[in-house]
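Other chains dropped; remaining ones untouched in position.
Every chain is named by a letter (A and B) in the order it is written, and numbering of its residues begins at 1.
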């Protein structure tokens, strides 16, 4: 089609999140009818062979074993960074230097210093700097946010947040990279940032925490486990609400649970990512004899569900959230209002888990952002 | 990428199902890494302008207001037919005549004669003739099928099938096309074929039926409603199982319910499409004190879930089922074993609802395929 505006896309990494970005870049224009149409220009993987294979599958024009080729490619306008977390900072800084927009998977970095450097580079560049917090894109979550802002449950006074999976639950599994300190804190980095990104949108930022971390299996294969699979925290949010947070990556039977309970002066809202196409709401108004939690199924009334399926109750999937996120990244690039977690907010979310880790070490309440 | 094998795709229709096909043709190669890569060649809509707009959004190279242009396009190898049901037969026959493979939305046709003609044309052409019964592609459904065949619930002796939505539930809505006899029977065509396609895969074909149909709202805007929004049937299946079927497109609050209960000599399986990423299974074996229905969340152990997301419990969506179906169509085109509902089976499924309609008229049991 003539007259179509396009944008050149680079992708670094083709694992879980890399493929998810690739699918989103393929699907975003047909689904959301974005004015800006992605051209899949350049893809990087650890070696040339794998890179070429993935480029073929994903539909990228060029492939490389060296990620700097992507960053320096003049046809690339926006770079998806999905490489391992310790590499994020270097890649993002290089991309900003080359004048690219950046869409980086969370968490930003494995150190506060790196994350701050990334935030500074983003600020200086003037480019779009988005983080991969796709759960906030769920139409169900968006409707919860809209409803809360419209007063559907009154003033929020309490939240309970959980995120649990079981990929670290097997006590007989060998020692893995994620058991070492180099991978970060453990469940805090891996999980806690997700419900925190949600509560940030739905209620607001966390101001102070007291936290605890534990290791269900202190050693594997004779090596001491350095990370904590389980973490819990008490929260105080801006605006006065209190809360709890529990995250557990050794929770047998949980596969993708991100459970929210949000209590307000006129109602309560609940959600669980394992059933991502629905949420529960109780509102105090109405006939007492017929009062109860409603299970609301996502549908076209909840934007942008209808861009995917015109019939309600037919379900979006996990990958669809990334498509919506890609649409928001494109909106941001076009200068329109966009629903993304930028590097400012992303840093604030990560400061929250640093505060939790410090609280665990010191056994006291810690203000988020409080300097060590 | 050089050396890649491609296949030319034509698409007729860009509504609910047309967009769904378009998304699937875009996503199938990146997701499933099919050897054959679709090229989006030619798209038809009711008029040229809309056709061009959609071609731009969906990524098709050419657009037309005349569907025969797609069928006769020499670069097109396979045609997606998603136009209104009364047009299916003419389009499919033309496509087979032009030597194309056909992927047609269900139901095949609004008359038995047309459906039979389609079946004959498909046979004569030797081409792939697939129908859009995408619910059978769900990894959860596939696992249920595998489990049943592996004896997980013993010999199946009874089934209960339901499909309900509420788009015809509003008694105050105006008279619509779907209220007229030209649209078919009503809930039987619209809905019943879906659970029947599922039970066909999971248990087997239906041999005899007795059925009833009702109209919750006999008239709209002073015009008599000719279709039946509600239909129910008793079933006898090949192999001896009995069953019930209930379909209702005036079922307030149901949005995409397709509920199955399958009872066997050693267990029971349950499923509801509104929570399409899970199913329930009870097996008689095991400790009685801890016995109960298990809720199984779909994950990478259930093929081809893992091609979409490597983590369990993260949810596929409705559109992902079409991607899987596209992959099966490609497999069939390549001559590999494919999980599709072909025109033979599709005709048999449609014969079942014709038998139901006749049973309703005559008040007695009718054998499926019994001639009028």
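Please note the rule applied: a residue touches a chain if its C-beta (ideal position, glycine included) is under 8 Å from a C-beta of that chain, and two chains touch if they have at least 3 such contacts.
These figures come from a predicted structure and were not determined experimentally.
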Assembly copy number, counted for this structure file with 2 shown: 4
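Definition applied: only the chains that are shown with their structure count from here on.
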Subunit A and subunit B, separation of their C-alpha mean positions in angstrom: 34
Contact footprint of subunit B on subunit A as seen in their complex: 1, 4, 16, 19-20, 22-23, 26-27, 29-31, 33, 37, 52, 55-59, 165, 167, 254-257, 273-277, 297, 299, 308-320
